[in-house]
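Submitted below is the structure of interest, expressed as structure tokens.
Only a part of the assembly is drawn; its chains keep their places, and the rest are absent.
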């Protein structure tokens, strides 16, 4: 029902995979670039069993609902998330999948799919926690919601002094994701 | 100070701190717990009082005690916890002590769930507990408005020595949105000569809601009612969008008002003369403005995340002049702009056809 | 406070300043009056009246704030400890006490008193155990004795159905945050004097910031018990004291010294 | 033996008789001829032989704080404390 730019992005996976952080990172970037943005996590006992997800809405106009029934983008970090969000994704939407933790690949044909073994790649990069940055990169490669420069800048800011040592790996993970995401395009 | 991304619950907590809250007492409950957690971190840092109470019952009575000293005091909870505070609310209102309470509403009845809801409308606007009174009730629809109303809540509580609610739902409590915080206010105490600070060089002060003698208690109630009448006269708050020429006006507060806004804009794009009326003070209900609008519109469409509670107030304000229809979701379901838009179309068509 | 009234006389006893000079609403022989007086005398002797805030309960002593000449508030039934917590947390330098009956403290308010004691809230509680709900007309209290007839245990408290009396002094003494917990009685002059000493210690504990302090006072309710005042005093001695032994149940270290200091 | 006397605030008195029992000298009795404004028979000092020692025991026993106790200065102040 809309004319102007409006995207609804869901990040979903286990707690500890940096799912919420990925969503917040996007939100901060959008804020810096001056668009309207909302971020909302799933909350409460759903979290039992360790699953976590959040929705980021990016829009050119004030945002009514921060929640989404039919997201335009879903970044799924594990199998339950894939099972949960493949179906509701809106036709033509983008599905970013962490191949490392799924049982069977997505089956929908009316959506755009990027699938990469993020956890394995992260482990190769020497830090499993980089899974989220790799998937984030892949997302950006297909939906340039914000500029890579903004992302790098905010990422460094958010890591801050205490986690400065993680800067480099994070940036490499991000780049890696961008690459692979773009590559699959061709 | 530039806008930053803030979670509603955290924004409410930090806003209260900036407003000079000296004491926070609370008990964890989803979806407001981040408010308590932020207080747990910040209040001790600032040398202010924080106690995680053994229950909501204890929490509201701790607030009552702290407020008796003239300190700005507050608690926060969600629907079931608010039910447990009813007796405390009634004591606070009866003894005219300023207190602020945040209710981040969730799905009910009973344990229900923790999803966003507006089903405490009756509970907070009618009389929160036994006895004759209404608390002041403010309902923000964004993180920024939550911050602004939180500060205002303390001022109103002090001005009227009354109980003030800030009510939102899990959605506003949990979401992050860009918003700006106010500067830190200095603490100011005692607020009034009525406060309990020790009878040093003055007559003793007593804070009580007890009047065994009926004429005296009626006296107290008349005072209270006069105060409420004054509040009703001067503190009605609402926001409007595209109402000037509207034939159909959607009435919604908080989250449902916010979501309705999207739907109303869409309807306008499609050429329908539709407007939005968003009550900000649920009590006093902005009846003056609404009845004024009643003279002008063809119908009202009330949208709530409950089975129809504010509906009564809209009908009372509309005074039977124009039809008032209702669209609601319950059980923690949040209406999507599309649904509301659909309902607008339906009601709007009724209007135009009936007009023909 | 011994000021000579006339030349060759001095006053050896008169109403304490912390007690308003008005007649109470209590029944004849009700020891709430004695408890009020002792409390007032202690406040006088410690010279803290001007910085004291008292919390009255819901119960016959609901009007304690009228009689005790300090700032005061009326709490909801059983919630006095929560209110006291709120006050003390924002005004740690004030002297705060709650005055509560056994229905108020041991029934509806047991959660609040236990948690206040557990947190070691630094206020003083005067606990009036009269084994009955006086104000509402003599119903069974958690402290009612086995077999005791009340309007809600007309055949006498049946422990099989209504349970056994709760011993609050014993119960609260187990809370680490409690610094001083004692039980005294008001049934005769000797015990009344002992009770006063305990009340004084309790407030000294608060002044020294040692934590929660409570004095439980075995008290008479002639009306609820349907006894004459003298009979009521005997009933305390013969019936209540055996079930509620008098003594100190918690004396945290640091408290001894206070007592000695006197 | 110390000499003393008491004044009873008859209007506060509720006729509970506890003072009469408490007094070691048995010099307090309940009035039978008149009631006070509350309608109670008040306690009265009946001490023709001046047996009252000013020990203040009655005052300590009184639930309604009706009794003020006086003692002739000769008496040791200490015993006043004792009574408290």
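Each chain carries a letter (A, B, C and D) given by its place in the written order, and its residues are counted from 1.
Keep in mind that, in the parts below, contacts are C-beta pairs under 8 Å (C-beta built on N, C-alpha and C of every residue); 3 or more make two chains touch, one makes a residue touch a chain.
No experiment lies behind these values; they were computed from the predicted model shown.
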| item | value |
| --- | --- |
| Formula for the whole complex, using the labels of the chains displayed | A x2, B x2, C x2, D x2 |
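FYI, only the chains that are shown with their structure count from here on.
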| item | value |
| --- | --- |
| B-C or A-B, whichever has more C-beta pairs in contact | B-C |
| CA centroid of subunit B to CA centroid of subunit C, Å | 40 |
| Subunit A and subunit B, separation of their C-alpha mean positions in angstrom | 35 |
| Computed distance of Cα centres, subunit D from subunit A, in Å | 87 |
| Of all residues in subunit C, the ones touching two or more other chains | none |
| In the complex with subunit A, residue positions of subunit B that touch it | 3-5, 30-31, 113-114, 170-171, 174-178, 258-263, 265-266, 269, 334, 336-338, 341 |
| Complex interface listing, subunit C residues touching subunit B | 49-53, 55-56, 62-63, 65-66, 69-76, 79, 82-87, 89-91, 94, 111-112, 115, 119 |
| Residues on subunit D engaged by subunit C in the complex (per definition of touch) | 4, 11-12, 14-18, 21-22, 38, 40, 54, 56-57, 59-65, 67-73, 75, 77, 79-80, 83-84 |
